[in-house]
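In this view, the complex is presented without one of its protein chains, the others remaining in place.
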Amino acid sequence: MRIIAHRVATAGPGDVSGLAALLDAGELRADEILAVIGKTEGNGGVNDFTRELATRALGDLLAPRLECAPEAIEERIVLSFSGGTEGVASPHLLILSRRGAALAAPRTSKRLAIATGHTRALEPSEIGYRPMMEETARVVRELMRELAVDDPSDVHLVQIKGAIPGYDETQRVAAEAEGRPLRCDMVGSRAASALGVGIALGEIDDAAAGDDAVCRDWSLFSTRASVSAKPGLPRSEITLFANSAWWDGDLVIEHGVMRDIIDLDAIRDVLARLGLTAPGQLAPEQTARLVGIFAKSDADPRHRIRGRRHTMWTDADISDMRYSRCVVSALLAGVTGETAVYVSTRAEHHGPLGGGPVAMIARVDA
Amino acid sequence: MRIIAHRVATAGPGDVSGLAALLDAGELRADEILAVIGKTEGNGGVNDFTRELATRALGDLLAPRLECAPEAIEERIVLSFSGGTEGVASPHLLILSRRGAALAAPRTSKRLAIATGHTRALEPSEIGYRPMMEETARVVRELMRELAVDDPSDVHLVQIKGAIPGYDETQRVAAEAEGRPLRCDMVGSRAASALGVGIALGEIDDAAAGDDAVCRDWSLFSTRASVSAKPGLPRSEITLFANSAWWDGDLVIEHGVMRDIIDLDAIRDVLARLGLTAPGQLAPEQTARLVGIFAKSDADPRHRIRGRRHTMWTDADISDMRYSRCVVSALLAGVTGETAVYVSTRAEHHGPLGGGPVAMIARVDA
Amino acid sequence: MRIIAHRVATAGPGDVSGLAALLDAGELRADEILAVIGKTEGNGGVNDFTRELATRALGDLLAPRLECAPEAIEERIVLSFSGGTEGVASPHLLILSRRGAALAAPRTSKRLAIATGHTRALEPSEIGYRPMMEETARVVRELMRELAVDDPSDVHLVQIKGAIPGYDETQRVAAEAEGRPLRCDMVGSRAASALGVGIALGEIDDAAAGDDAVCRDWSLFSTRASVSAKPGLPRSEITLFANSAWWDGDLVIEHGVMRDIIDLDAIRDVLARLGLTAPGQLAPEQTARLVGIFAKSDADPRHRIRGRRHTMWTDADISDMRYSRCVVSALLAGVTGETAVYVSTRAEHHGPLGGGPVAMIARVDA
Partner (left out) sequence: MRIIAHRVATAGPGDVSGLAALLDAGELRADEILAVIGKTEGNGGVNDFTRELATRALGDLLAPRLECAPEAIEERIVLSFSGGTEGVASPHLLILSRRGAALAAPRTSKRLAIATGHTRALEPSEIGYRPMMEETARVVRELMRELAVDDPSDVHLVQIKGAIPGYDETQRVAAEAEGRPLRCDMVGSRAASALGVGIALGEIDDAAAGDDAVCRDWSLFSTRASVSAKPGLPRSEITLFANSAWWDGDLVIEHGVMRDIIDLDAIRDVLARLGLTAPGQLAPEQTARLVGIFAKSDADPRHRIRGRRHTMWTDADISDMRYSRCVVSALLAGVTGETAVYVSTRAEHHGPLGGGPVAMIARVDA
């Protein structure tokens, strides 16, 4: 059993010709695909319809081959699109597939393993609170078991589409009356999910991560969570990336954490753990080994980086999110030589305040 | 005779309190100031009034101390403000002053020397054509002589505010009739000025840089020009930065050229020439030696970087200029650890297409 | 034979539930639909993918009912989406259908009639020049005959998707060498198409509309053209709206022209011709009679309106197109009480410089 990865450039959010060509050429079968992770050239805001367009285009492409309705495609494959290719970031799709049979015995060196799952349906009152943390942690542990990963340090990325169930005014008022106002929004969903990942992976002390810590105690964070939240989603979808001795193939994954948005060395450290060292930018043959580059970050809400003022939050014309994606994409591209990077914003409890996790998948040296 | 440099952070485009404090404390005299180079937090476009605000604030501060009218301040001091502190770039002023007497004999190691001058008043028909190149080249050579710099390789930055004299419809029509349509705009002024610098410094073959080469033959470029153009300016203002054996002090300058917008190694090369080497980001004590960081760049108009598509030119909401400044500022900050960087856009014949020059001033190691 | 019109609000660019409900309820048959004209909430620029999303959603909805491939839908139905619902403009679809048999004899009062057609495939060298004008005029006349419209004053709207065939560098260079540089872009396509409409409708003197007049002689314009241009489109698609005695139903159309972007009276004049007069805003029962509201406009490129400066062209953060759509939508909504308006920008030779055509479809008074 092994993960195979294909990265295709896109000419627009609705362009799935690259994947179609792979399928048509027989390099890949639709039923092998586990996940498609893509950057689309939208604004990443509420009116970014490029994600919907990409989802629809993939549904139209894959549904006939999977013999399901286009709308049902997301029950079969994790589709994770992040809008916003600011600066040098290049629109692309990363297609992750699973092929082959289970190993009879563990390998000596570990290889990339991926499992997907989801939480139970969550109540609006649970989002942003302990129940969401706990349920997220439970699923993370379950997926680790599924991949035969015992050591949490072998988990390097937990990509989550966080639940935001719908609710009505009655629920909102009742929650407020109980002194537990709803946190059933993007912030609450991202924050509690990230804390849940941190708890499962032993990064966060379970006892410390109480309801009061959410969006308050920024010392609590995961270095491996990558959560975006989706209004209307009843349950969180979780994709766990780890290295496992029970998985084969030529891919490995590593991660690190940027302590602030210009923490270039954190990127270099991840590369070093992948065996990719260079005094400056990677050499082209090293760049070619990189398959997936992921980061999550934010413009520091304290308006300072290394003691100096930044203006990302005070620009009424351009969102801080577009700036921080642009900055982190530039750094990743500068160090790796690769512009097909996946940087997503809003990173509550993802790394320290103003920083964020980085993960990379690479081919092992032949 | 030596250059002293002060860098002050600003709380807004009209904030000159940092410079006022230096003057009040006697650390600096107004009549020592040669140039003030600053980044202001505007959009960098035609409606960026932060530069006007900064200029006015400086005029109000310095005029009484120089006993001139606020409007006359720019005849005494070069004021060069670039709007746009996208991403991590931090608004700041760099105040460059000259102090002390001429050396009796040359030093063994060279030090930063700065001279300012201006072209003669240029005709509208000359902008963007050979006469502007030649006149620019003439002044560059003159300023080199003034600094006792014989070797063009000792010149590392030629900051220019390019002339764009006003003209009327008659002149426009006449020029068109002559088959030499006016190029009297920002593009023409920047392009011909940069070519003029390249000619003076021997980077560009004088014979190759004909009128037809302007904005056509991108193989011709200077690696040391940094030109912005200003509508209404009758003559170009030129500030030359070099290392000279006849200048004292503890500052040196070096330059390099990014071949594309993610050329991290070009930045590291400049640092290396300043004696600042590090495997990744500079150590804090190295960062502290950096006094001025300058770059000029553009989003590649071919819509590609290293063969991959970028979307900086096709985003109808955000200007490519804001993106490219954000990207280059991020790289400079990532490598140096310093966010007070001066990145300016539109770089015709400044470095190769899609790339651009980088220059840095540093204190020598004590 | 009569035109029936349905207007449905959309919850997003991919929302076709309103049309689906009409089809499911049997109020409309897919094969009756002539055209779907919609405003989508994009930015209206090159990276506005809301139009593609809407087109795809409609294709997915209608293709099974028309037993064709989703991609073939545009050969059967005119899909005309304009991105940008700035200000009060409300995203919506207007579905125009044809039903019933030809009348045996003309009516005494005329009714809305619609015909669609297309030019022959146009060469890149023809775009923006006389051949495009002539071919556009030819098709307009042909469609008039098809609708039994003799009098050009019965034509009130000619909606065109203008051709922009692809071309290669050789063609570009050859055209330049011939002294007829390619105008094969959006500007050329819109301008020549509008001039063609004006010629066919007798608004423009055929002899005056030479190649030199394109984007030069702004006194030449159509008050009924509404052209957007689409890169890659080999032939222009033309939809003609007229009142005809040979058509039945309860809809009529009228038009007018705004002489500048605040020409409120031009809007009131169109309403008056539809029998909708009111001292200020229409009364709700009058508003209810309005079915379709169309306008085309631009921010005056001379930077003035009624002698006063406007800043729509000098704002580096927001496109003049978004501003002018916002302004004209606000005026239309203010006068009519209806926010489901279709305003599209870039209006070369559509009405006078800085103004533009307005057309409205209304139900006749019962």
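The letters A, B and C name the chains in turn, as written, and every chain counts its residues from 1.
One rule holds for everything that comes next: a contact is a pair of C-beta atoms (placed from the backbone, for glycine too) under 8 Å apart; a residue touches a chain by one contact, two chains touch by 3 or more.
Predicted model, so just to flag it, every value in this text is computed and none were measured.
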Omitted-chain contact residue, chosen from B:R56, B:R138, B:K230 or B:R273: B:R56
Contact residue for the chain not shown (choose from A:D154, A:D300 or A:D315): A:D315
Touching the absent chain when the full complex is considered, from C:I73, C:L112, C:V335 or C:I361: C:V335
Candidates C:G14, C:G38, C:P70 or C:G87 - the one touching the absent chain: C:G87
Missing-chain contacts mapped onto subunit A: 43-48, 311, 314-317, 319
Touch residues of subunit B, complete complex, unshown partner: 12-14, 41-42, 47, 49-50, 52-53, 56-57, 60, 70, 317-318
Contacts of subunit C with the absent chain, listed as residue ranges: 9, 11, 41, 43, 85-92, 261-265, 268, 279-281, 305-306, 308-312, 314-315, 317-318, 322-324, 326-331, 333-335, 337-340
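Following the convention adopted for this analysis, only the chains that are shown with their structure count from here on.
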Taking each chain's C-alpha mean as its centre, the one farthest from subunit C: B
Euclidean distance of C-alpha centroids - subunit A vs subunit B, Å: 40
Separation of mean Cα positions, subunit C and subunit B [Å, integer]: 48
Residue numbers of subunit A (touch at least two other chains): 41, 317-318
